[in-house]
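One chain of protein is taken out of this complex; the other chains stay put.
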Amino acid sequence: MSEPWEDDVEGPVKKFMFINRKSPYGTVYALESLEVVLITAAFDQDVSLVFSDDGVFQIKKGQKTDGIGMKNFSPTYRALEGYDVEKLYVDKESLDERGLTQEDLLVDVEILSRAELADLMDEQDVVLSF
Amino acid sequence: MAMLHTVNKSPFERNTFDSCISMAKSGSSVLLIEDGVIASLKGTSVSDKVSKAMESVTFYVLGPDLNARGMTDDQIIDGIKVVDYEGFVDLTAEHENVQAWL
Partner (left out) sequence: MPIEVNGKSLETDEEGYLANLNDWVPECATVMAALEDQELTESHWEVINFLREYYDEYQIAPAVRVLTKAIGKKLGKDKGNSKYLYELFPYGPGKQACKYAGLPKPTGCV
C-alpha cells in the first residue's frame, strides 16, 4: 500500500485532441468540453485544444454574463496552463471570418491554417469533438 | 402588420439567419438573441449580408447575450439597436406577431 501522498504509478499517456466549434452559452458544448479537458489533464494525458468556427468565441476577451444569469467560465481557460495544457490552437480562417485577431483572445494560442490543423489531428490517438 | 422575427442561431453555424431574412417582409423587425447575436458583429464575412437586409428590415440585438459573448455595443454594425430584456418584451408587445426562427 502506498501512502496517499505518493504519486500513482504512471499509466499510459495518449494524445488527446479536443475540437471546440461552438459558441459558449448558447449550447452546453463549450462548458462540457472544458470539464472533460480538465479531467483528462488531471490524468496527465497529452492534451491539445483546437478552437475553430464559432468555438473561437469561447476564448473571446471581455465576457460578461451577469445579464443572462449564467456562470462566466472563460477565466477557467487561463487556468489550463497550471494543468500543463499548453497546446492551444486556433483556426486562422475562423478568426478572419469573424473579424477577430489574437488581440481579442484571453489566452496565448498558436494560430494555424486548416492544413496545419489537419496534420495535427492526424497525429492524435483520440479526437473528441464538441 | 409588422412581424417580429427572432433568430437564436449563429449565422456561421446554421442557415436560420438566411431563412429569416429571405422571408422577413419590408417593414418587419429582426431581433438577434442567444448565439444569433454573432450576426450583429461588425467586420465579419456575413456583415455585408446583414447590412443589406437592414435596408428594408429593422435590426435589434439583445444586449445581455451580446455581452456574455464578449462583445460590446461599439463592435456591432451601425444601425442595429441594442435592447435589454424589457426592450425584448416591448418589441413583442409592439408587433402583431412573433416568429421565432430556431
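Couple of notes before you dig in:
The chains carry the letters A and B, assigned in the order they are written, with residues numbered from 1 in each.
Following the convention adopted for this analysis, contacts are C-beta pairs under 8 Å (C-beta built on N, C-alpha and C of every residue); 3 or more make two chains touch, one makes a residue touch a chain.
Source: prediction; values computed, not measured.
The chain that is not displayed touches the following shown chains in the complete assembly: A.
Residue A:Ile39 is the one among A:Val13, A:Ile39 or A:Ala118 that touches the chain not shown. What chain A contributes to its contact with the hidden chain is residues 3-7, 35, 38-39, 41-44, 71-73, 75-76, 78-79, 82-83.
Heads up, the rule we're going with is that only the chains that are shown with their structure count from here on.
The mean-CA centres of chain A and chain B are about 29 angstrom from one another, to the nearest whole unit.
Residue ranges on chain A touching chain B, taken from their complex, read 22-27, 53-54, 57, 60-68, 70, 72, 74, 96-99, 104.
Those residues of chain B whose C-beta lies close enough to touch chain A in the complex are 8-10, 12-13, 34-35, 38, 41-45, 47, 63-65, 67-72, 84.
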